[in-house]
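All protein chains but one are shown at their positions in the complex.
Let's look at chain A:
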Amino acid sequence: MQFMLLFSRQGKLRLQKWYVPLSDKEKKKITRELVQTVLARKPKMCSFLEWRDLKIVYKRYASLYFCCAIEDQDNELITLEIIHRYVELLDKYFGSVCELDIIFNFEKAYFILDEFLLGGEAQETSKKNVLKAIEQADLLQENFSSQSPHNCLSTP
């Protein structure tokens, strides 16, 4: 996989993950182009499209579009299920995830994604194992937090 983008129906980018080195300018151009292309597609259309020399696989969940760019030999259907598994992970972690969860806890969305996919390839496909890793991290966090409770209360 070369990159993954999450964007809203209004075209707002919510998460971007790049697995190939690109300049910021190029990233912005790609994002603009793809958001436009995908949003223009009608609901019943097929989830795959050719774009430049890549294949785009996308799926809409409620107000969010999940969009992956894969290479020629990559498998479209399994990518579709990568998206779904990621949504399941977010859902399980946040408890019926919604767009707001991803906006306000964007760093968590990135952490979960890193546990699931690394360098654009599936690292761990077991839902339990991914969540266990995140849980452990949260636990570490809690322990530290409880050691210094005043940190939580400090004002912005």
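The criterion applied here is as follows: contacts are C-beta pairs under 8 Å (C-beta built on N, C-alpha and C of every residue); 3 or more make two chains touch, one makes a residue touch a chain; residues count from 1.
Throughout what follows, contacts and distances are computed from a predicted model.
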Chain excluded from display, named as in UniProt, from "AP-2 complex subunit alpha", "DNA-directed RNA polymerases I and III subunit RPAC2", "Cytochrome c oxidase subunit 5A, mitochondrial" or "Alkyl transferase": "AP-2 complex subunit alpha"
Touch list for chain A against the chain that is not drawn: 13, 15-16, 19, 21, 24, 28, 42, 44-50, 73, 75-78, 80-82, 84-85, 93-95, 103-108, 110-111, 114, 118-129, 131, 133-142, 144-145, 148, 151-152, 154-156
